[in-house]
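== chain A ==
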Amino acid sequence: MTFVLSNPWLHGLVFGAVLVSVLMALVAFITWFERKLAGRIQSRLGPTMVGPFGLLQPIADAVKAMQKDFIVPKDADRFLFWLAPPLTIAFALATAAVIPFSKDVLAANLDVGVLYALAFSGLLAFPTWVAGWASNNKYALLGGMRMVAQGISYEIPMVMAALVPVTLAGTLSMQGIVEYQVASGWIIATPVGAAAGLLFLTTALAEGNRIPFDIPEAESELVAGPTTEYNAIGWSIFAASEYAHSVITAAIVSALFLGGWDGWWNLPPLLWMVAKTGFVFLIVTWVRWSLLRFRSDQLMALCWKYLVPGALLLVLIAGIQVSVRG
Partner candidate 1 sequence: MGYLLSTLKSLYATLRQALSKPTTVEFPKVKRERAPRIRASFALTKDAAGDENCIGCKKCEKVCPSEVITVVASKKPSPVTGKARGYADDFTLNLQACIICELCVQVCPTDAIIMVKEQEAPGFSRADLTLTMDKLYKNAETKEKWAWANATVLGEHQKPAEEKKPALAPKPVPAAAAPTPTGAPATATPATAPPATAAPTAPATAAAPATNAATLAAARSPASVSPPPADEKKGGA
Partner candidate 2 sequence: MSETTTPAAAPAAAPTPAPDPSGLTGAAGVLPGKPVDEMKAALAAANPHAAEHVQANTAKRAERQAQVTALFQERFGVGDLEVANGGPLIPAARHAELARALKDTGFTFYVTVAASHWPAQKTKTGDEPESFEVATVLRSVGPGSLQVSWRVKLAPGEELDSLAPLFAGADWQEREQFDLVGVRFLGHPDLRRLMMPDEWEGHPLRRDYAIDTRCEPWR
């Protein structure tokens, strides 16, 4: 066991395998949870047939998706068309490497953890655009273009919002930020931290193109955006990566702003981290089922006119606060 922990390659491999399997199981559970929650919000029951309370519904969906035929449109770019889904799920899961689950339980204790996480979540726009381009469908192309525009333009306020906890904690490593919050209170408690947290959450919604920012795959306009031509396993990988991305962003938000695994009543730290991530994910889903959708030009206007200046202001305040504190 110690040999495995010590050798970096083996450590990464084992921890990565454990992390991915846990995350994929979590994604399966989350699809059930979201459909039940959406049902309750819309005064209906949600899945009840398959298994007790419909718990086996995700497995049923997965089996249904697997046994279907993966159809590639006639003159689509076959290699890129096939490459897009694995790329999306890879980038979505990669960001999980740096999430500090508890004192020493994390895949990679990089001291540039925040930068690594934001880089990978920023990369998500690329495979979606590839999917849109490769499936030789006008709606998919439009969806892909919108995804690139939105992904890149919301990357900037997201990075700046993440800069606030980094400046307050003084370190780029996720574990470091959490230890700072253990020492001197959660960042969400400070006013600038709360504003940055809210801003980070909104931009994270846009990054994972969740409602109200789901312009790329706007069902009522672009049929299904870049994923129009995908069916069976292709589409379910896209859906899984979207859920995985929003869970991991919830984990990053709880790590950066809500104090990670810090908690009282000496409960195990891992439990605290999972509870906070679940709470943030609940809010994301709740927002998803109660808001309408922006138009793409309004989306850009909101980003450049309000979010970017706001983020700059917050970083300025955080900087002043740190320098005053000395």
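Going forward, a contact is a pair of C-beta atoms (placed from the backbone, for glycine too) under 8 Å apart; a residue touches a chain by one contact, two chains touch by 3 or more; residues count from 1.
Candidate selection criterion: all candidates are chains of the complex that A comes from, given by their letters.
Treat the numbers as computed from the prediction; the structure is a model and nothing was measured.
Visitor: Please name the candidate from 1 or 2 that touches chain A in this complex.
Guide: So the chain touching chain A in this assembly is 1.
Visitor: Using the touch definition from the top, list the residues of chain A that touch candidate 1 in their complex.
Guide: For this pair, the touching residues of chain A are 37, 39-45, 48-49, 286-287, 289-291.
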